[in-house]
Every structure is written in structure tokens, then in C-alpha cells.
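Note that one protein chain of the assembly has been removed; the remaining protein chains are unaltered in position.
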Amino acid sequence: MKNLLTMSALTVHEIYEILHDAQQFAEGMKWQPSAQQFVANLFFEPSTRTRFSFEAAERRLGFEVLNFDAASSSTQKGETLYDTVRTLESIGANVAVIRHEADDYFDELVGRVGIPIINAGSGSGHHPTQSLLDLLTIQQEFGTFEGLRVAISGDIRHSRVAHSNAEALSRLGAEVIYTAPIHWRDNSGDYVEMDEAVKSADVMMLLRIQHERHADGMNMTKEDYHNQYGLTVEREKLMKQRSIIMHPAPFNRNVEIADELVECERSRIFKQMTNGVYVRMAVIKRALQQTSGGMTNEAINQACHII
Amino acid sequence: MKNLLTMSALTVHEIYEILHDAQQFAEGMKWQPSAQQFVANLFFEPSTRTRFSFEAAERRLGFEVLNFDAASSSTQKGETLYDTVRTLESIGANVAVIRHEADDYFDELVGRVGIPIINAGSGSGHHPTQSLLDLLTIQQEFGTFEGLRVAISGDIRHSRVAHSNAEALSRLGAEVIYTAPIHWRDNSGDYVEMDEAVKSADVMMLLRIQHERHADGMNMTKEDYHNQYGLTVEREKLMKQRSIIMHPAPFNRNVEIADELVECERSRIFKQMTNGVYVRMAVIKRALQQTSGGMTNEAINQACHII
Partner (left out) sequence: MKNLLTMSALTVHEIYEILHDAQQFAEGMKWQPSAQQFVANLFFEPSTRTRFSFEAAERRLGFEVLNFDAASSSTQKGETLYDTVRTLESIGANVAVIRHEADDYFDELVGRVGIPIINAGSGSGHHPTQSLLDLLTIQQEFGTFEGLRVAISGDIRHSRVAHSNAEALSRLGAEVIYTAPIHWRDNSGDYVEMDEAVKSADVMMLLRIQHERHADGMNMTKEDYHNQYGLTVEREKLMKQRSIIMHPAPFNRNVEIADELVECERSRIFKQMTNGVYVRMAVIKRALQQTSGGMTNEAINQACHII
């Protein structure tokens, strides 16, 4: 049993193992559990692409899928996340895929439940399967991470996902540079101007502008942002010959990226989504294959005073 | 790959082909795709019977079903319908079944996405699988459309579904007459009194009174409507011997139709629902069988400036 909670908890070797399996799935590998197995998807926040991506991955692996809708659940009655997960475990779930608004929701689960937890996004904190699908997309393109220059553009300061992506890329041998409006910079690395990033990067990794969170922070119209920090039609012309465009989506057309570029030849945005399914297949396979070390229900039970 | 968007886009030959396949399914025909396939159901408006009918059809054909709940999706974040459908395509959907409040939502999809679109209802505009299940029910009853008189009763003026039904019936050789309160008439055909319609029709096709849209328009109680324009117990006694009653449902008991008549012998209301599953099986089979002419992702990609 292996949880997948954060990128930083994975060794470089483990990252390559997951990418290898994901690529195998991309090339048609078949793998199914030997008997009927259940996955519970617990999404406490809305998400189109992550939930469907996981569900598609689960179905391709032949799993039964239980889709937990937080809005219609007993968590409204004040049940803890731990009790909800233990409930799903008790009724037969073999894996739990969880998206939750709390950054470290999994702290109350690790070591206390008997099934693996796969983190499908935690607050503004961690989103390891998103990072892994980004890595798979880059690996498919360039065959290696060594010597690549990856430019991350957007709200670096508030994006812990950008940070964990950057950390993983550095460990794998890539160079990461940043470009952002002054208010969204921090001291995590080298900042360059957008034009400079566009000219030198092998990968332009654009972040989503979270309008809902930045309404007041930015004194800027969407048009201004696009012109100063977005990937405009003009800037794309500055990109190196084989460099690619990435975005985790959903994207804001004509804000982070010009409408015309979303599906242009060097865009890998929809390819990333396809890769997301393969990465999630690999992560679910990994979660279930190594079950030694998993806690059993018996081990969880505490002793009462008198028995 | 064949979309199903509107009745008027189907030739008479195509209509008969769909009805033929639907009847084959009604009689037990088996057909399944050769490998695992996914259908995405995107319902942006509430619907019990249409969604479950599609889902039952999809499961009978052995498809994996992804149920997109508009309320918990990224469309809340302002994503376009096109981007949502392309996302579902990217994660592996082979068909998209869409119900949407905009009459012509599919205009932004046709020719731009790589999977067939099946229209499960668009605003007050088109609902082709509803029309097809009506046609199947009539064909099963009478063996032909030639020479049949079909009376449509209700809010003709605001019902484009009534219009597309009528248009299809006319093309197939049936005669269509209308009966409606004065405010709900238009110039689309011959209007007769309700009693006259009831006496002469082979098929009494009742429309649903949309209370929510007509609260102010009609200065009439439900009882008044029922007595003047509904199918009352008394009026049913005037119907011809082999004539049948149809209604797309959900119906308002004792408004459009007397409570006692909903499941009487000449009612085909629940039969229509059963037929809906067979028609949708036929339409999905059709969507997938002919894939030549489908766009590929590569074809969709536009060229960037420099590659």
C-alpha cells in the first residue's frame, strides 16, 4: 500500500518509475486487479478535469467507482474526514482519491486508515498527479529533463504547486526560471522578464490566473495582464523552434494565453489532459500493488480497558 | 462519426434507418463496441428521464459512462462549452451527449471537436431523440405514417419541439393538425377545436404545460385549462377505436390529461419512455459506427507562426 500525497515525498527513482508505467499505459499496456476492486472518489471541491481524469483512469483499469459528492453527504452532519474515509473503507473501498480544501487534510488519515490515499489536490498546497502529468509531457517531448530550461509564468508567490513542480524539475536536472508581475514574485528563484523567458525557455509553463482570488490584488484589466505578462500571438513568435507551451487548465483565453495559441502546434495543453489519465492509472496501480506495510483494521483498533 | 443535432438535418432515409435499428434493439438485438468506450453525459439542465434513458441505453451497449454534473464543474470558473467538451475528449470520451439551455449550443462544437455530439435537448429548440421515440411509438402502432392524422395539443407557439415533430411527421406522410388556446397558436398549420381533434385523430399528442414559464401568460386555473383544452375522461370517450394517447412527460395529472387516463389502455406514455432507450441505443450506435470524416486532434490544431 503506497499513498501519494506530495511530490516532495517521492524519490527521483519513484518519479521515474511512475513515469515509466504511465508511458507504458500510453502505449497500450493492460493491467487490471485480479478481482473486483472499488475506488472511492471524494471530491470536496468542484473539479471537472481532475475528477473525470481519475474516473477515466479507474474505469480503464477495471475498477468499480464510488463517486462521493460532498454536498449530499453526512459530512454536512459534522462527520470528520477520518470517519468518512473509514466508513468507505468499511463498505469495501480499496483506494481513496481525495480532493480537499485543506492543505494538509491527509495528516489525519496517514497511518490510521487501511487503504491507500491518493491526493487529487489539497487547497493551494499539493497536486502531485498534476505535477506528474506535466513531467510525463515534458519527458515525451524531450526524452530527458537534463539541461532543459522551464519557465513558469504567473502567480508564483501564491502557488505552492508551482513550487513543488519546480522542486521536482530541479531534482530531475532541469533549470527553472520564473516570470511574474512584481506582486506575485517571491524569493524562490531567478525572475526574468516575460520576453526573456519566452525567448530562452524549452517549456513555457503558464499558470492559471485565479480571478476569484485576485480580484483586488491586481490593479490591472485582463487586457493589460495579457499584454504585459500573457503569452500573446507576438510573443509566441519569439519562442525557440522546438519549445512547447503548457498550462494545467482550465485556462483563461486571452488572459494567460492568446485564444489562437491554445491549440496551436506547440501547445501541449490537451495532450497534458490525455497524459493525466495515464499518470493516474500508474499511480493507482502503484497504490495497490505494494500492500505490505498497510495497516489492517485489527491493527487500528485500540484496546479497551477490560476485555 | 455522425452527430445528431436536429431532426431537420436528418433525411427521411436516415430517420427510417434509426427507427429500424431502434426496433431491432426493442426486439433484443445485441450490439457492443469492440473495445472499451466512454460516453460523457453533459447535462446543464435538470432532467430525470432523458438522462437516465441515455444512461440506460449506454450501459446496455456496454459503454463506460461519465456523468458530468454542471453544478460541480469548472464551467463555474467560466470555461467555455467548447473547452469542456475538448477536455472530455482529451481524457478519453468517445461520444458526448449534451443537454444545454442555449438553443444552438452545438454551433460552437460542430467541426471543431473530434467526437460525435448527440443533442439531448437544447433550450426550447431541439430534442431529436424525443422526436424519434415518438416516431418509433407511432410506427410500432400503425406500421406506417402514411395517411395518419396526428393532433398536437398545447403551447404550439412556444414549442419548437412540436414544430420539428410536425415537420418530420409531414415528411413521413402523416397529416398534422393542432389544437391550442388562442394565445398559444401561431401560423404553423391548421387549428381545430379540442373536441374536433379528439374525434378525428389517430394520435393525440399532448404537450406539457410549463407552469413555470406560463404563470402570468394564462389567466386560467388548472381546472379551467383541463376542462377546455385537456384530455378529460369525457373527451377520451370521443376518440376513435384504435387511436392512441402520447405525452413526452413529465405530465401534469388533471391538467393536460385526466389522472385516470395516464395509464389507460390507449395511453402509450410509459411505452414512449421504454422506446426512448431503444432509440438512444440506435443513435449512439450510429454516432460511432461511421467514423470516416471525423476530425482528428491533429487536424484541429492550428499552425503556430514558427515551427
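Chains: A and B, in written order; residue numbering restarts at 1 for each.
Throughout what follows, a residue touches a chain if its C-beta (ideal position, glycine included) is under 8 Å from a C-beta of that chain, and two chains touch if they have at least 3 such contacts.
Treat the numbers as computed from the prediction; the structure is a model and nothing was measured.
S.K.: Could you tell which one of A:88, A:156, A:209 or A:246 touches the chain left off the display?
M.R.: A:88
S.K.: At which residues does subunit A meet the chain that is not included here?
M.R.: 36, 38, 40, 64, 66, 68-69, 72-80, 83-84, 86-93, 297, 300-307
S.K.: With the missing chain put back, which residues of subunit B would touch it? List them for me.
M.R.: Those residues of subunit B that touch the unshown chain are 43, 46-49, 52-53, 55-56, 59-60, 69, 71, 211-212, 233, 236-237, 239, 241, 249-253, 260-261, 263-267, 270-271, 273-274, 276-277.
Here is the rule we go by: only the chains that are shown with their structure count from here on.
S.K.: Just send me the rotation angle from a CA overlay of subunit A on subunit B, rounded to the nearest 5 degrees.
M.R.: About 120 degrees of rotation relates the two copies.
S.K.: What is the distance in Å between the mean C-alpha positions of subunit A and subunit B?
M.R.: 39
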